[in-house]
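Data first, discussion second: the structure below is written as structure tokens.
Apart from one protein chain that is not included, each protein chain of the complex appears where it belongs.
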Amino acid sequence: MSLAKAIKKILVANRGEIALRVMRAAREMGLGSVAVYSEADRFARHVIEAEESVLIGPPSPLESYLSIEKIIDAAKQTGCDAIHPGYGFLAENAEFSRVCTEAGLIFIGPGPEAISLLGNKLISRETMEAADVPVITGKKIASGKLDDFRSAAEEIGYPVLIKAASGGGGKGMRVVTDPAELKDAVEGASREAKSAFGDETVYLEKYLTRPRHIEFQIMADEAGNAVHLFERECSIQRRHQKIIEETPSPALTPEIREQMGVAAVAAAKAAKYVSAGTVEFLLDEDGSFYFLEVNTRIQVEHPITEMTTGIDLVKEQIRIASGDPLSFAQEDIRPFGHATECRIYAEDPANGFLPSSGKIVYLDEPSAANLRIDSGVYSGCEVPVFYDPILSKVITWGKDRRESTRRMLLALADYKALGIKTNVRYLQAILQHPEYAAGNIYTGFLDEHFPGWTDERPTAEFDVAKVGAVLASLHQETATSSGDESRRGPASIWNQLASWEM
Amino acid sequence: MSLAKAIKKILVANRGEIALRVMRAAREMGLGSVAVYSEADRFARHVIEAEESVLIGPPSPLESYLSIEKIIDAAKQTGCDAIHPGYGFLAENAEFSRVCTEAGLIFIGPGPEAISLLGNKLISRETMEAADVPVITGKKIASGKLDDFRSAAEEIGYPVLIKAASGGGGKGMRVVTDPAELKDAVEGASREAKSAFGDETVYLEKYLTRPRHIEFQIMADEAGNAVHLFERECSIQRRHQKIIEETPSPALTPEIREQMGVAAVAAAKAAKYVSAGTVEFLLDEDGSFYFLEVNTRIQVEHPITEMTTGIDLVKEQIRIASGDPLSFAQEDIRPFGHATECRIYAEDPANGFLPSSGKIVYLDEPSAANLRIDSGVYSGCEVPVFYDPILSKVITWGKDRRESTRRMLLALADYKALGIKTNVRYLQAILQHPEYAAGNIYTGFLDEHFPGWTDERPTAEFDVAKVGAVLASLHQETATSSGDESRRGPASIWNQLASWEM
Amino acid sequence: MDFEFVHNDERLTVRAEVGKNSIRVVDGDSEISYDFFSADGSLFTISANGKATRVVAVKDGETIYVSTPGGDFQFRLPPSVDGDTFSEAGGGSGDKSKLVAPMPGKVVKVLVEEGQAVTEKEKLVIVEAMKMENPLVAPYPAQVVKINCEEGQLVDTEIILVELKELEN
Partner (left out) sequence: MDFEFVHNDERLTVRAEVGKNSIRVVDGDSEISYDFFSADGSLFTISANGKATRVVAVKDGETIYVSTPGGDFQFRLPPSVDGDTFSEAGGGSGDKSKLVAPMPGKVVKVLVEEGQAVTEKEKLVIVEAMKMENPLVAPYPAQVVKINCEEGQLVDTEIILVELKELEN
């Protein structure tokens, strides 16, 4: 690799599938990488597969994956010259970006100024307005005092949305339709925001009733070149968290796509952005769109853009961080076909999406043409209670939306994870819904079409399940639960809690 | 699916990875499929994964996978309306195509006339000459009598190539540089041809010393539309059998590519070809190219074309067989990026490529972005002695040749198959050769650069291997070799041989 | 041979004869024969009448997990000592007046006081786990008898966080 600034070894300040994703990119570029892990992740997949790894602290994120000091120490100790933050944790922390640079480490992401500017949704809104990027009508700012929230909400008119100023990923977010719910919503959002992002500031904006969530991948270099890599439609959300993403969006006409692409690049330039980022928009039913926020990180759903453009976004992040110019121009980016991503969560969709922790006693992830699995787990591993319950991402490609969706349904049918609850059957139900097939999706899709969803099992399968139960009962314990391995293996959740309490 | 002629259920007249590949296409199209198997394949992966399967006879191919009668019976018995032949076995048997149609079954492939015409290399040569497709200079036909071979060889000048008239895949093929070797070569090629294709006719042609093997994928429909899907370079061959294929070819200029594409489509039209096929050319060092033959089947290496064009060739075969027109025109086909395929064979490259049969005691095939595995095996399965030793195909995509090759090297490093010999380390060595990296490849590449290749293991790894041996010795038997499963499992090779002899 | 399982809190008896590669299941007068094969002891191909179903079945401790194309099922082996008491896993005793956390986590908010009357579905305590807030709500109108947790406390699914006394309507 001919990188401008020498990057030889990258510390990956994250866990799970994204840590593995970044290590893969490093390996493909012939670069070294180092994993970090908390005590709860001693036997996590990202540690087992790492070339080198460093224990950085107890399970609590604040004492491990969110500890800037420990991560910088780990990078120094292992001779790394760069740090990739992944998504979540410290990925959008301006202080972390700054401290890395001060410590002589290349931060693979935007500089602290851009993160600060865009991380604060109030300031970024002003910047975008100044750059002629459309921002949401009726949006109002409140100071954090409940009375100001009340008067702002009344001025805009309910429903309103409470959002964490330094948020993302649906955390610290509440829709309020009834003024009586406002207090709880503001407090709950603040607490979640504090816990997830270390900043309790929340604000309020007009809530569109049937918007689509459309985001544009952007990529910019230190020389000031900025391009977009087209859109991702992320309207299928539960609890304000995306679970199915696709590209292209079935809603965009070539004209709207062109306008939004121009707006996305304008947003990147207005913020003097460098590295990979995402400009999020809400698309209203009438085709008008509004700037929502810029995510200053690689996104969970970045693989669908990689599938249709053939561009490896993480490798490009690394090249840009080394000072290289973008390796492509806007006209080189010609998306081809359709890609879909489903996020596999350890949760129970039939029970309020209650997260599910514990041991995955059996895991068999599918393998096929036009299928990519970005996984952070393995058969026999523990899903700890301390972190986001994402297990894996299933990504399919097809020549069109129909083929991509069909391939996704087959992949999900072949996705087998036992021992914990997952949302696989829920995802299958969504993809099979006629309104999904028709492309009639919006952020409230699941609330409207899948309230109180429960999994209905055909009784015909119960007979064969009983045969399976008989055969399994005759068989010895699974390899992962028997013999020396399990005794050597991950401690139970109770042991982990105990060590956390000590 | 809106197929013109109704295809609802497809019998797959093959085994191994290609049977699984075809069943996958059927599944993606919402069609049923039926597997057939010999007694040696009772527990083969293509049977285990089939929705439905039929035992068609003893291990010997002549009594099972080559038995037209038994296969037609199986299709009738299971209510199939179409038959896909895969590659090898009956795939290029005109009689099979004819009998299928007479039995009211749709043959997914070309009609008997095209197979006959193209299957006979002597007649196809004349057809191509008439259609202005360049054929190899100095090519001569001999009658099958040794004296005629001798005089033809002397007229052309050594080296000459002996080839099976109804051949393919390197079987029934011999290069002769010394007149004294001619007799052995003709007889050996005849025997292999008889055994592999049921036709002992062989012929003789001029042998180019440093040619590249370049083939063009063609696709044609019943309405007479014919297109090409660009080239595959298949110059890396051992024992005249391709083991690494890639597209695009590093040797083709846009001009030569254009000329060869035109020739490939002319060849398809001259033969009134229908379905997927491959026009093979030899490319000489001076840029001139010569028609070699048309393979009237889906090829082992078809996935690399699928990776760069996004077109599913097997689905398109099924559509065409149903009477549908081609779903794309020549100008719709825009290859993107670079794809590489490595064939994983059960063989010992350090010992004359001796095939290796037996139990795969452990199998872990890699999974990653831009990687596709078409596999016919699983951990614990038996590789029977009766069939082609191909286990699996590893296919990678990259934005360019360098990225695709790099991803292939990582995939091969992660490919773990124990219990049998494989060519994985040999493939790694080839891909790492500086001349391979430079694209300087030709059909004699391996003979020139890898004569007497042996695997050299760094002794540093031996220490860690000993630690592994200690740990494995402490552990109980593997799940596949212990307990009830192995007793229920595949019979040993000796049991199979015994039952064959009865 | 009879195989005993617990499925959805109900006892279940499967009468089956297991051969080397086949199993015969008897249910009253009806009888089905299946062929089966497993390469690794977890993934089974189970066929009846030529149609194959791929089923994953694994035993982990006293629980058997089965995945079929139609969905996943969970069976428990019946308690060997005392056949009468099998409580729902992770769900406490089933007594609705004693509230436990749905999963291990941290108490981030206690919303009620001892002695207070609460309405049905009123939020009592919020437990954060895996980065999401999960509220514990009253199952019916009730009086809060006891609160056994405080904000910031780590709790598992065995600690009774709140005890209620149901109020007559």
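In this document, chain identifiers A, B and C correspond to the written order of the chains, with residue numbering beginning at 1 in each.
Throughout what follows, a contact is a pair of C-beta atoms (placed from the backbone, for glycine too) under 8 Å apart; a residue touches a chain by one contact, two chains touch by 3 or more.
Treat the numbers as computed from the prediction; the structure is a model and nothing was measured.
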**OP:** May I ask you to name the displayed chains that the omitted chain touches in the full complex?
**Re:** A, B
Original post:
Which listed residue, B:203, B:273, B:386 or B:445, touches the chain dropped from view?
Top reply: B:386
**OP:** Would you indicate which residue among B:180, B:438 or B:460 is in contact with the undisplayed chain?
**Re:** B:460
**OP:** Write down which of B:77, B:195, B:209 or B:432 is the residue touching the left-out chain.
**Re:** B:195
Original post:
Who touches the missing chain here, B:179, B:287 or B:468?
Top reply: B:468
**OP:** Using the touch definition up top, pick the residue from B:232, B:257, B:343 or B:359 that touches the left-out chain.
**Re:** B:359
Original post:
Touching the missing chain, which residues of subunit B?
Top reply: 171, 188, 191-192, 195-196, 239, 346, 352-357, 359, 361-362, 364, 385-389, 413, 416, 418-419, 425, 455, 457-458, 460-478, 481, 493-494, 497, 500-501
Original post:
If the missing chain were put back, which residues of subunit A would it touch?
Top reply: 43, 48-53, 78, 378-381, 479-480, 483-485, 487-489
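The definition used in the following text is that only the chains that are shown with their structure count from here on.
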Original post:
If you count the contact pairs for each chain pair, which pair has the most?
Top reply: A-C
**OP:** Would you mind pulling out the distance in Å between where the CA atoms of subunit A average out and where those of subunit C do?
**Re:** 29
Original post:
Which whole number of Å gives the spacing of the CA centres of subunit B and subunit C?
Top reply: 50
Original post:
When the C-alpha atoms of subunit A and subunit B are each averaged to a single point, how far apart are the two points in Å?
Top reply: 41
Original post:
Residue numbers in subunit C touching 2 or more other chains?
Top reply: 38, 41-42
Original post:
Going by the touch rule set out above, which residues of subunit B reach two or more other chains?
Top reply: 479, 483-484
